[in-house]
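Quick one: this structure, given as structure tokens, is what I'll be asking you about.
Excerpt of the complex: some chains, original placement.
For reference, chains read A, B and C in written order, and residue numbers begin at 1 within each chain.
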Amino acid sequence: MSGGVLYRPGDSPVHRIPPQVKLLAAFAAVLGVVATPREAFWAFGIDLFVVLAVWSVAGVPVGWFARRAVIEAPFVLLAVVLPFVSGGPRVDVLGVAVSQDGLLAGWNILAKGTLGVLIALTLAATTQPRDLVLGLQRLRAPAWFVTIATLMLRYVDVIAGELRRTRIARISRGDDPRFLWQAGAVARGAGTLFLRSYERGERVHRAMLARGWAGHMPAGPAAPVGALRWVAGGSPALVIATAWAVAAWPV
Amino acid sequence: MTASVAMHLSDGVLDASTSVLFGAVAVAWLAVAAARGRIDVDDRTAPLAGLLAAFLFAMQLLNFPVLPGVSGHLYGGALAAILLGPWVGALCLSVVVVIQALLFADGGLTALGANMTNMALLGTAVGFAVALAARGLARRSRAGLLAVAFLAGLVSTVAASAGFVVEYAIGGQADVSLGGLAGVVIGVHAVIGIGEGVITALAVGAIVRVRPDLIYLVRTSETRELVAA
Amino acid sequence: MGGGRVAGVSALDVRGLTYRYPDGTAVLHGIDLHVEPGERVAVLGPNGAGKTTFVLHLNGVLTGTGHIEVAGLPLSPDTMREIRRRVGVVFQDPDDQLFMPTVADDVAFGPANFGVTEPELGERVRAALSAVGMAEHADRSPMHLSEGQRRRVALATVLASDPELLVLDEPSANLEPVARRELAEVLLSLDRTMLMVTHDLPYALQLCPRAVLIDNGVVVADGPTRDLLADADLLAAHRLELPWGFVPQP
């Protein structure tokens, strides 16, 4: 994929962290967030602070993340519903009796889900799609995974291209472009688009084979990542993990 | 907002140990799938898997309208099973789930194992089981094949949502009535599954007309008759 | 065929057309072109000069700034549909043109959209496919044709719509020599206003009495094709030259 959908080109220190480091750090950070006991409200505050700090270094505005975070909306709904439908002892909130356990569970999903989305978005915003695959390859993802993922990113462009071509071809011959977006036409068009893209994808695949592709790019001698860069890249995850450790420590 | 996005579990819905448990389930299953279904870069499985992955991914980007007011994306378990078979189908969809989580934050990173189990594994396995059970019908005529594709799409969607209910029962973070949850989640997905089934059938129908050789389910045998039909 | 021509109205009038691609590449820097009804004009120029970009403006596929008028009708969002009926563009890459499941469907698509119904529709499809020698392939999928066959079908899709202004972007590329000559005969027999982008200078000379030379997004020469091709300095300055072994006939 040449552009990348959520990728925001930039040259910040966050952008420059090797992708394998970023991937591991993101996973560790989210795992730390999820493992944190839900009553440790302060720990989530620290987590949020860490995320905000990474954004300011990366130079990506907060508003951008807020807009993208709506992907989580269905679970926010779940979080809002839980206090009303859960069992257990009740407490009064603004005069309404709600389940105490449900309230905590709702908060838990809201806080962890949101932090998780924000961390994943940070990764997506600062890493090129193909670098993500390269990172996974360096982390020894199985060969089949790298092959399918590499082809997949290529083919997103192929599909977008075929879509654009078909649209131009249609409107040039008097089709009303709005009709393309009507339900029936789209459903029927999906099969045709699939075939068209597949056959071009097949030809692209042949071209790749013809030039010696063997399932993955020769990763080359990946520039060795020094301990310092691992620490720098992993520091946000380290802070989150520390917050978790302190919060989870039995006192 | 698409209803089927709800199937991508976010972080924090399941507790940490359940997340790890289903991560292990997914890895084990995929190891078996990788051993049984080979991705050979030189034959057509690789481009077909890559293209199907990209297609599902692009359909999500486009978020096209299915009905007025309802937009949705194909989640593709049955389509993958019919085109690629149960093993390569599972590999293909697991790539989609992972890349969606990494590139779109769609589905939590710690919920990856659970999401892969539901969508990549249960969805393709059940979709393929249905298609296999009805293979006789699929081979009889074009209409039969489309009916089987529809059914596989419907059932696999419901199966994937049932996976969510089971996971929630094991490691959900609040004690809600499981019966109620199951009713709502499975009910909603039965409706979504109709759309999934229709699109699966239309896609398979378009493909069998021009490139019957791409359909795993019928590839081995009487493809000629199908084309003629 | 065609529509009655209004006296005194030119077939195409382009003034000060500029365009920049979304990625920032500025390509057209003020194109001016005036074509009279019935003229056949060759559009010449080196690779990357902006010929295709220019041509894609003529039916509103791209929209730059400037003024475009087809047979007296200024191009605007309101007139777009009527303009597309009048102007038929054969794209440089036939894959950009073909998208229906069968060749016959593809050729019928344009006229059907512009309101042609059976039995005339079937008649037009047959005539267009015969003109390009592809009648026997009517029921195949355009995706499964050879490059030259696709090129011919692409041409048929436009001929079937019977446009007043025919715009062809490299129509002879990938055609076998006989098909190339037959295409020339078809085009000459049409008696339609025509704009033809080509790198094949003898072909331009054979088909088009007039030629314009575009380079770097502006028209740098405009005149009788014979005169342009005789000006070796002009040609050389814009990476054009007559091919090896070609001897212009007196």
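Throughout what follows, a residue touches a chain if its C-beta (ideal position, glycine included) is under 8 Å from a C-beta of that chain, and two chains touch if they have at least 3 such contacts.
Predicted model only: the values in this text are computed from it and were never measured.
Each chain type appears once in the view; across the whole complex the copy numbers read A x1, B x1, C x2.
Assume only the chains that are shown with their structure count from here on.
The distance from the centre of chain A to the centre of chain C, with each centre set as the mean of the Cα atoms, comes to 45 Å. Mean C-alpha position of chain A lies 20 Å from that of chain B. Counting partners per residue, chain C has 101, 143 as the residues that reach two or more other chains. Residue positions of chain B touching 2 or more other chains: 210.
Residues of chain A touching chain B in their complex: 4-6, 23, 26-27, 30-31, 33-35, 38, 68-75, 78, 82, 85-88, 101-102, 104-106, 108-113, 115-121, 123-124, 129, 132, 142-145, 147-156, 158-160, 181-183, 186-188, 190-195, 197-199, 201-202, 204-205, 209, 213-215.
Across the complex, chain A is touched by residues 59, 61, 81, 84-85, 89, 91, 95-99, 101, 109-110, 113-114, 143, 157, 161 of chain C. Considering their complex, residues 165-166, 168-176, 192, 195-196, 199-200 of chain A touch chain C.
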